[in-house]
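As you look at this complex, bear in mind that one protein chain is not there, while each of the others sits in place.
On to chain A.
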């Protein structure tokens, strides 16, 4: 199923506005290219991270609500590519981005800051960072288990690939993804800048 989704993706159907992406946290390399979303059903918040062993451990530890019926945890989200054709995103959106470390890979993260924002970083080389023009700051919700801007710095907007708009599968968690920033994260002093 994952391969099928991937094939659709690479067939050049970006003319259609939507692409399905499988985000199963598997050790398989192909799947890792699409990285993971772990949907916490209890809090309706999306924990994002890199698809590695870490996440598998995490997945097991979150078993009661991540994997309720014991099936392989495999969430499918709808990526809207039409809405990002002008590279317009807002803070709190979940976006898929071509990884700056590996061009073959796409990562799914949450936008924390847009260009011009001041960000308090978590483990980056500078404590505070101003996001340069044409860049944004993306983070996974699962701090410490996520390869995000805290390790590679702000990301160029040109790498933007799509915006996750709906959770499609499993059906009992079918919902629209609303932009929401995690608590205590976000640009500093936005009120004063606006």
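Simple rule for what comes next: a contact is a pair of C-beta atoms (placed from the backbone, for glycine too) under 8 Å apart; a residue touches a chain by one contact, two chains touch by 3 or more; residues count from 1.
Assume contacts and distances are computed from a predicted model.
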**Choices "Mitochondrial inner membrane protease subunit", "Protein OSCP1 isoform X1", "UDP-N-acetylglucosamine transferase subunit ALG13" or "Ubiquitin-related modifier 1" - which one is the UniProt name of the chain not shown** = "Mitochondrial inner membrane protease subunit"
**Request:** Using the definition of touch stated at the top, determine which of A:116, A:132 or A:179 touches the missing chain.
**Result:** A:132
**Request:** Just the residue numbers, please: which parts of chain A touch the chain that's not shown?
**Result:** 12, 14-15, 86-87, 98-104, 132-135, 155-160
